[in-house]
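Not every chain of the complex is shown here; the ones you see sit where they belong.
Chains here go by letter, A and B, matching the order in which they are written, and residues are numbered from 1 within each.
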Amino acid sequence: MKLRVVVFGLVCCLLAAAPGRSAEVPVSDATQECLDCHESIHPGIVADWRASRHAAVTPAAALGVEGLARKVSATQVPDALAGVAVGCAECHRLRPSAHADTFEHNGHDVHLVVSPEDCRTCHAVEADQYGRNLMAHARGNLADNALYGQLQQAILGSPRIAGAAVRFEPPDADTRAEACFYCHGTELKVEGTEVRDTDAGELEFPIIAGWPNQGVGRINLDGSKGACSACHTRHAFSIQMARKPHTCMECHVGPDVPAYKVYLSSKHGNIYAAMHGGWDFQAVPWTVGRDFTAPTCAACHVSLVVNTDGVTVTARSHEMKDRLAWRIFGLIYAHPQPMSPDTSVIRNRNGQPLPTDFDGGLAEGFLISPEEQLARTASMQGTCRQCHGTAWVEGHWRRYRNTIERSNESVRVLTGMMQEAWKRGLAQGPDQQANPFDEALERRWSDAWLFYGNTVRFAAAMGGGGDYGVFADGRYQLTSALIDFEDQLRRRLAGAQATGD
Amino acid sequence: MKLRVVVFGLVCCLLAAAPGRSAEVPVSDATQECLDCHESIHPGIVADWRASRHAAVTPAAALGVEGLARKVSATQVPDALAGVAVGCAECHRLRPSAHADTFEHNGHDVHLVVSPEDCRTCHAVEADQYGRNLMAHARGNLADNALYGQLQQAILGSPRIAGAAVRFEPPDADTRAEACFYCHGTELKVEGTEVRDTDAGELEFPIIAGWPNQGVGRINLDGSKGACSACHTRHAFSIQMARKPHTCMECHVGPDVPAYKVYLSSKHGNIYAAMHGGWDFQAVPWTVGRDFTAPTCAACHVSLVVNTDGVTVTARSHEMKDRLAWRIFGLIYAHPQPMSPDTSVIRNRNGQPLPTDFDGGLAEGFLISPEEQLARTASMQGTCRQCHGTAWVEGHWRRYRNTIERSNESVRVLTGMMQEAWKRGLAQGPDQQANPFDEALERRWSDAWLFYGNTVRFAAAMGGGGDYGVFADGRYQLTSALIDFEDQLRRRLAGAQATGD
């Protein structure tokens, strides 16, 4: 691989006349005006952009690429944009009347926050797909769910000793923006303007509540949802970065969603860590075996992957969940993926905004069917089969399915004990209209499904097992939670009887 | 280093005519037949193999290499194999009558699971060494130990509320395969055949229980033990990958065996992480200071390492434990390495299948002698001395030895309290023929030695100390377990007295 990299470098060197390459792509007058000041004021931003594909290729040239190598999915691009590099002005001046943060800046109507609706100008199919992605709805799915609101309050709220208990006040906006909504996305709002004394004199800027944020479900100032820069980090917007697992890690690392940790200690992660120095992360389409020899997150969930004959293995998808049969984290039980990316509409049979009830029963009518689950599994397995035989693939998926059932079953036993504790008055829960997440027994219960049940399932899904399924927030910790809870429950019940409580 | 890489690349470019290189190595007719279909069906497998050394060199050529650079340890290779690349057919058709999964496939007797006995054809010394490795016996050492069986059941079993307690049913086969035996190795068994509708029409394949698996102690279908692909990942079987720490991480990352985490935050790991981009992971022998400037796992435990004069520092060993004086994890107390890699034969003086008794006394006659410990330590120190002076090396090892004693002592105090709890009936343990791992007090006890005592020792052994020995599952958590246990014990004893229990 080392050799290929060098040879590739030499060929580029001879063919591309690299230093002058981006110079040949014309920059619009407006962008040049931006650069004239911001090259000094924000050198990091400008240098990142100069090294990017946006600086090196015009939309017209990108539209001229034939076949699977084409990166621009719009069928055409406005004339004013087609012949110049995709620079500052090309994005920050798009659709000025749509953006609440548009302001007059040195003679231009500029907005600060570029949205997926702006990116849609060239990347229409990806913008559509992403709109159907759960991630685009990540803010509302959390913020508009009353039960999650109770969890949020019990974690983010300021504690107050209230009589004989700790209770938590509603969290403040800055804490919310920095905690849950760092990933889920804040709601941006223009709250006025302010005049700042800059290197270029006094200038007026909009004041934006919720800023900064690049969460996947950010509510933008044109009303759109999401932030392409969550994965395609500004201002390089690099496909290379989005294809590497570190990008997904930013939100998928904690014990609530340990995808990155599980990946890194899986065989796939091992191959990635040891060998990726020789891979090509920029090739489009992405050829399995040639450009990479083990999948990253993107290979299974997003990228356009072809085999060495150039035949498509999986189509590009920014919907991401369209190869996922199960949702395995974030809720009490693993369950089939929801039908709509807007999960705030879901109601279980007890009327709660949850995809299952507390006994594990599914919220019928809101989740995908077993047939759809099979179809999505088959789609995902298409990627597996590029490197694994049928027996391997089927064995892996049978175990994964078994682990979903077993981990759900363990959580069901624990939830049964939790319900008994609520019934016996050892904790105050839903029946008492109380927050079910703010007492000691309740936390031992939420540990089990929020951290351990899901980790066991991630290890099964992404690693085929291993330590994250056993000793690293896995089955050991899951059974410890069960054992501790039962021990506490029994002792508290005995104590209550002894004192006549 | 950057320069060396480039120069190396250029030299290769000039000398090796790389694109045509593997084309010059003849492929057997049988392998060509495999490739004709599988190149399209499993492009990832084929591409990985094409980039491998197996595809680029014939065994005859490999046998012709003189001295320490030689990678093939067999003195001769069967004529039919010597002159062709080591391709699909060369491995998957070896010793057909020995493999229970051999089946007729397009006119060839093919087996799915290649075993160390197959690899022995060229790598005889390594196969022998690995047979003496504890890892080769990892499955039996776990599965055939009744006490470990209780631990397994308490972790992997499905929970049932039984009267006033949680009890765990024996775990199912898929859970076992995905959890403990993912690393320890499954036992493969042919359970029949099935006909599948493939791209090439209907074909019959064996059904193999325990598949997939690449655990280090896998029981193969020829009766052999182990999986070379655990570290030399199929189908590249790369020495480069095996030498990088990410490979060992796959099994040595959790809190039960935190080798990778300790390594990465040690000075050695720091040097590796910062500098390995310029190292040569493929050179054989491996020259300290020139090919690498800090050890990876392999450098200390496996690889043939020479100094810059070409003199051997340590011989290659796939036995791995032959430089290890102590076993520092997985059991209640650190203890001298077992004499036999089959640890199921060990009995302590109470007849339990453990290398120590619960008071820390050694299972005499089953563990290596102090003299052998000194010899192994001296062998390991030979590697240290390449970069460290005598005072450094001796200081390091004195502290490590002290830490083994101190951590054992802390666990002994806690185990004494555990034994008192069993005696007083506050938990049901070995004396009551009950599972000693499934109650709340018992879990606090196993946390201490399964996670914290061992982490402290790993930090001492591999890092010379640091955070994993103090705050990251280290002494802070170890003393917290002691403090909590004592607090619980005292309060439960008081409660039992108060109620006349």
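The criterion applied here is as follows: contacts are C-beta pairs under 8 Å (C-beta built on N, C-alpha and C of every residue); 3 or more make two chains touch, one makes a residue touch a chain.
Please read these numbers as outputs of a predicted model, since none were measured by experiment.
Chemist: In total, how many chains does the complex have, if 2 are shown?
Modeler: 3
Note that in this section only the chains that are shown with their structure count from here on.
Chemist: Write out the stretch or stretches of subunit A touching subunit B in their complex.
Modeler: 1-7, 10, 264-267, 269-271, 273-275, 277, 288-290, 293, 307-309, 311, 385-392, 395-396, 398-399, 402-403, 406, 409-410, 413-414, 416-417, 459-460, 463-472, 474-476, 479-480, 482-484, 486-488, 490, 498
Chemist: Using the touch definition up top, name the residues of subunit B that touch subunit A in the complex.
Modeler: Result: residues 5-6, 8-10, 12-13, 16, 18, 39-48, 51, 112, 154-161, 164-166, 168, 172, 174-175, 177-180, 182-183, 196, 198, 205, 207-208, 211-212, 214, 233, 236, 238, 240-241, 244, 246-247, 249-251, 253-257, 260, 277, 438-440, 443, 450-451, 499 of subunit B touch subunit A.
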